[in-house]
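Just passing along the structure, written as structure tokens.
Apart from one protein chain that is not included, each protein chain of the complex appears where it belongs.
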Amino acid sequence: MIGHRLANLAILGLAAAICYGMQTSKPHYADLTGPIPVRGGMGDDVKARLFQLRVDKVEFAKILAVSEFGKDRTLTTGGLWAIVTVELAATNSTTTISEATWQGPTGLGYRETERLAMVSGLPPFTVEPGLPARGRFVFEVPPSEISGATLLVSNERAFALDSQARITLDGLRLKPDGTPEMVADIYDMDEPIQ
Amino acid sequence: MFASMRSRVRAWITIGAGTVAAILAANLLGAFGALPEPEIPVFAAGQEIETGQWRVTPLRAFVTDQRIYDAPIREGQKALVLEVEMTNRTAASTTDYFTLFKHGLPVGEESETPFVMLTRDPSMTPELHPAMKERVAFVWALPESATSPGEIPFSVNTKTYKPIDNLYGVPGWYNEQELGRLVIPVSEASG
Partner (left out) sequence: MSAGAAVSTGAAEIGQSERRWRRRSLWALLILLPATLALGSYTPVKWLFAAKDLFPRDVEPGSTVRFGGSDWKLEAMLTTKDTGSVKLPENAVPVFVDFSVTIGDPDLQKLWTGCRITLADAAGRSWLPTSLPILRYSDDWSDCNSATFSGAAAGATLKIREAFVVPKDAIPTIEPTLGLGSERPYYLRFLRAKD
């Protein structure tokens, strides 16, 4: 009789443990519907669902020079300006690529800057199939967030069940302390994208 | 018959006891609510304040009728400006700072949400990036008749981090509450 009871208790305990385990290990809604990563390195053609992306170069500068409505102005930053030049192509239909984040080595996310409102060659990029185009993403990042960084690119800021290109920025030329070898004093955004 | 009667009575008693317990608990909580609130901290200019999402140092405050940092203050309005240095303590770029400071002036609803301007080059509602300190101006529109009382109390608010929210299971900052008061001298016109 006592053995019976003990067995019942053991089963109850086991059930509780299984339920707790399932509760804690269950993926959350945000994880289930979150970005589907497509990984690659610099120079690779990374194929997301609607677009293809290749990071050609990453440059750094202390100051950005832009012309907005024919007026020249310069923009400073508390960190460094990181300018990422990419080649973009649409997979099968006309698509718009608007969202990019510079993710530092510890996971801090730096969204593309919104301080350059009226400069051409910046996102959102509308890309047509068969007509690859070049563009620039511009970020403000602290020098400590450059070594080991990843570039995250997607069609939109908020999306579910769609792919996100994650490009490891492995081709940066850095000093031993992790800061970039070359930092331009001024980067002219009016120069054509090369 | 009697047996079922007895069990029914027992059930009623159980339910009744539960209700009484619930009412008692509610009363007790209510009583706790009526207890005097603990003194809230008072911050001064130049003091670094940690509010959860932000590390913020208020620098100065002033009232002006001039155009300031390109904030879209209309003709016939004054601007109440609070300049701060702030650092994003979270892991992502954000603009979640509109309710960080609330001024205690009895003016219309219109002026409750400030314009937030970067002082570096006046961009409105700048995204502030993780671990990058920026100087930012909170600009409230005031009616022209508003007088500067020399000192304006601001409430400094904070939010709580939830790793999993109840609706979508995503992390976020919720449940805003007052962290403390900022008492800062307010000068007339730019100082």
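Per-chain numbering from 1; labels A and B assigned in written order.
Convention: a residue touches a chain if its C-beta (ideal position, glycine included) is under 8 Å from a C-beta of that chain, and two chains touch if they have at least 3 such contacts.
Quick caveat, the model's predicted, so the values are computed rather than measured.
Considering the complete complex, the chain that is not shown touches A. Contact with the omitted chain, checked across A:131, A:161 or A:186, is made by A:131. By the touch rule set out above, subunit A reaches the unshown chain at residues 92-94, 126, 128-131, 133.
Everything that follows uses one rule, which is that only the chains that are shown with their structure count from here on.
Residue ranges on subunit A touching subunit B, taken from their complex, read 28-31, 73, 75-79, 101, 104, 107-111, 113-115, 140-142, 145.
Interface of subunit B with subunit A (complex): residues 91-93, 118, 120-121, 123, 126-127, 129-134, 164, 168-171.
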